[in-house]
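Shown here: the complex without one of its protein chains, the others still in place.
To keep things simple, chains are lettered A, B and C as they appear, and every chain counts its residues starting from 1.
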Amino acid sequence: MHIGLIGLGRMGNNMRARLEKNDIEVTGYDTNPEVSDVATLADLVAALPAPRTVWVMVPAGEITDNVIRDLEPLLEKGDLVIDGGNSRFTEDFTHAELLAPKGIDFMDAGVSGGIWGLENGYGLMVGGSKEQVERVMPVFDALRPEGPREEGFVHVGDVGAGHYAKMVHNGIEYALMQAYAEGYELLDTRKDIIHDVTGTFKAWQRGTVVRSWLLDLLVRALEQDPEFEHIEGFVQDSGEGRWTVEEALNNAVPVPTISASIFARFVSRQTDSPAMKAVAALRNQFGGHAVKAVD
Amino acid sequence: MHIGLIGLGRMGNNMRARLEKNDIEVTGYDTNPEVSDVATLADLVAALPAPRTVWVMVPAGEITDNVIRDLEPLLEKGDLVIDGGNSRFTEDFTHAELLAPKGIDFMDAGVSGGIWGLENGYGLMVGGSKEQVERVMPVFDALRPEGPREEGFVHVGDVGAGHYAKMVHNGIEYALMQAYAEGYELLDTRKDIIHDVTGTFKAWQRGTVVRSWLLDLLVRALEQDPEFEHIEGFVQDSGEGRWTVEEALNNAVPVPTISASIFARFVSRQTDSPAMKAVAALRNQFGGHAVKAVD
Amino acid sequence: MHIGLIGLGRMGNNMRARLEKNDIEVTGYDTNPEVSDVATLADLVAALPAPRTVWVMVPAGEITDNVIRDLEPLLEKGDLVIDGGNSRFTEDFTHAELLAPKGIDFMDAGVSGGIWGLENGYGLMVGGSKEQVERVMPVFDALRPEGPREEGFVHVGDVGAGHYAKMVHNGIEYALMQAYAEGYELLDTRKDIIHDVTGTFKAWQRGTVVRSWLLDLLVRALEQDPEFEHIEGFVQDSGEGRWTVEEALNNAVPVPTISASIFARFVSRQTDSPAMKAVAALRNQFGGHAVKAVD
Partner (left out) sequence: MHIGLIGLGRMGNNMRARLEKNDIEVTGYDTNPEVSDVATLADLVAALPAPRTVWVMVPAGEITDNVIRDLEPLLEKGDLVIDGGNSRFTEDFTHAELLAPKGIDFMDAGVSGGIWGLENGYGLMVGGSKEQVERVMPVFDALRPEGPREEGFVHVGDVGAGHYAKMVHNGIEYALMQAYAEGYELLDTRKDIIHDVTGTFKAWQRGTVVRSWLLDLLVRALEQDPEFEHIEGFVQDSGEGRWTVEEALNNAVPVPTISASIFARFVSRQTDSPAMKAVAALRNQFGGHAVKAVD
């Protein structure tokens, strides 16, 4: 099979390598001419056999949207665009509608695995038609981890369902990370009792209820930098967590741990908290409690 | 009526003033001789008519405990010790037991109102026997706000009940403050929409569902320092909030807002968060996401 | 001054009464002919002096939107529509744009006070132009509580700002209610200690830090039904709380107590929790812990 891959950054480049290793022919396009196989999107389309499969792997939002809008006039009936980025599921509806009048198909693929995917394979959650999913299954089989297909790949539902599942996956991921982090902080705070914090996490890797891949990575990180001396407690978020909470609000689903993990990230990025200034001011007003003055 | 008052700090001194204004005779004792009426605890006890009433108004914990232990040999059957500080309710059981063998009575009084109590009166929550509550009612009437007695005073139950009620009062207080503070931060963040943040809070003082004394104080604080430029978002906590959550845990009562408000205070005091370092390290491990390096 | 008022339900009817008591002439329209002053919207418009002021007080969402769309062809340059319902602030932008081509002005007014507004006056948060705010100030003065204007009325900013402020007001309101409720549950659970739960809340009404209008209402409710024997713990939400959290997510503002109070409402409406089924199933899987089987 031969597909086009748009976006040859950290993720895209690794995915190309894994696809090629598993005998999928890939023509890659990137705005950076040094890594691109072709000069233009038109060249990319020209290089692919019909019906074409173009996998878009660029940052979510405006960039993904522009790429798909640029592809639309170049493709033809029967071709397929797969958005493998971290787009919001609602974007998928827009893109499917955009391409439908010309008979171009659309599919969304949530891709998990980060920089380890090249080696381990990528967990894939796909939304689209049964026919197209079957047609491009060799691509999914090349990308997914070894083992039973259903343990690393799922056809979740129609267009949008793949990104929906990926969104929830990331919401859960945020809360899992926060859970380990809270435990870490408590153990680290009581080093008078816990003489070997790294060793404790390390010992949880086999046999315990909390064993997981994230735990393995935490051990790896602690072994590289015990005490995290070289890392600031400053954490970005990339959208999916917020969207998960918004979806939960829209559907009256309580998500206290997922929301707490996102709020913790927000706080981590503040140098001073307006809310806590207000609380300090209130305490000062009623109790005469000293406030910490800004220098 | 004539009582002894131990502890003439910010709270104790104001309370003495209010008591005297309302015709309660007060002999005060403080370790600071400049403000103390008598030289020793023994002198204080000697100055009081039997049966004696001694109101202890010193910092909770060790200091309160020491004062009550020092009083025990000096007092006699029929005397009464009232702990008006922010003691944990479990301490009250200890102190009642300590004094009981000699026939000395004990009462706990939760006192709310802060530095405004002198002017507005203090909200009082009392635990102890019906007889003693009735005997010292003139003291409570002098301290409590004007208006119907039951709107500023309550005999909550037996020994410990006053401090229990005060503990819960403070737990609620923490969450109320946090609620306004979260709203403040959101309004403050959207000053592109909200052209008058202080004015908005000010306009909530009458007619709205959120009107309260804390809101009045927030308006006062904002009028003194709009933007809270001179206040750091660094907030202490004094114990009652934590005890409220512990009690909730012991009784399987969910308290998500009270606990959230305490955790927000904990975070406000951290210069860097071990937990968020761990999350940043994890993101870096799986996604290759850049971390913010410590300089 | 003479205005039109659309929507004569619980809120609208009370507002009409307060307006008329304060010498504002009101022509009311409602789809219910029994309470309506006029037969049609066209009749309403015809009855008003130019430039017309039409206050829309109907349920937010589709109904408000339809009313404003129906008004647009009937009104003319210089007329003003005020949306006093609980619309999302983003709707205001749409409605202002809809009316602008014909030179019809738009203003949004957040209104707080519930069924007590007739007696106490309504807290008002207004978004719109300075000129229009000044022109209809007699209406706001009639509706707002007695006392200084700025303690019950605020011109928050341009169109949308009034509903934005009201949205945050309600977000705060949710968390305040939850805070008292958590304290109530803890006190109620420990009636072995707290012999007078209602009396405790009653005693907080004067002098304490937690005194507020909501506290007064809680006392009122407890006096009517101590133990809340006739009330189910089933709580609806009306949108503003969710929107507040969404806005907080969009602006990276942590709102742990506001979100917790909304999640508590979601849970209150579930007969069984899918999430907790999953947790029960997990415990059973790893620990052999018995699950509670559905009959």
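Throughout what follows, contacts are C-beta pairs under 8 Å (C-beta built on N, C-alpha and C of every residue); 3 or more make two chains touch, one makes a residue touch a chain.
All of these numbers come straight from a predicted model, not from anything done at the bench.
Residue-wise, the contact with the chain that is not shown comes from C:Y180, picked out of C:Y122, C:Y180, C:W204 or C:W243. Only one residue in the set A:P51, A:P138, A:G183 or A:G239 touches the chain that does not appear here, and it is A:G183.
From the set A:G12, A:G28 or A:G117, the residue in touch with the chain omitted from the display is A:G117, counting the whole complex. Listed by residue number, the positions of subunit B touching the unshown chain are 209, 242, 245-246, 249-250, 252-256, 259-260, 262-264, 266-267, 269, 275, 286. Subunit C meets the missing chain through residues 10, 114-116, 177-178, 180-182, 184-185, 188-189, 213-214, 217-218, 220-222, 225, 228-236, 256, 260, 264-265, 267-268, 272-289, 291-294. By the touch criterion stated above, the residues of subunit A touching the omitted chain are 89, 112-114, 117, 120-125, 144-147, 150-158, 160-161, 164-165, 168-173, 175-176, 178-180, 182-183, 185-187, 189-190, 193-196, 199-200, 202-215, 244, 247-248, 251, 253-258, 260-261, 263-264.
Basically, only the chains that are shown with their structure count from here on.
The chain occupying the central position, as judged from C-alpha centroids, is C.
If you tally contacting C-beta pairs for each pair of chains, B-C comes out on top.
Rounded to whole angstrom, the centroid-to-centroid distance between subunit A and subunit B, based on C-alpha atoms, equals 46 Å. Distance between chain centres (mean CA atoms), subunit A to subunit C: 37 Å. Centre-to-centre, using mean CA coordinates, subunit B is 33 Å away from subunit C. The set of subunit A residues touching two or more other chains comprises 256, 260, 264, 267, 275, 286.
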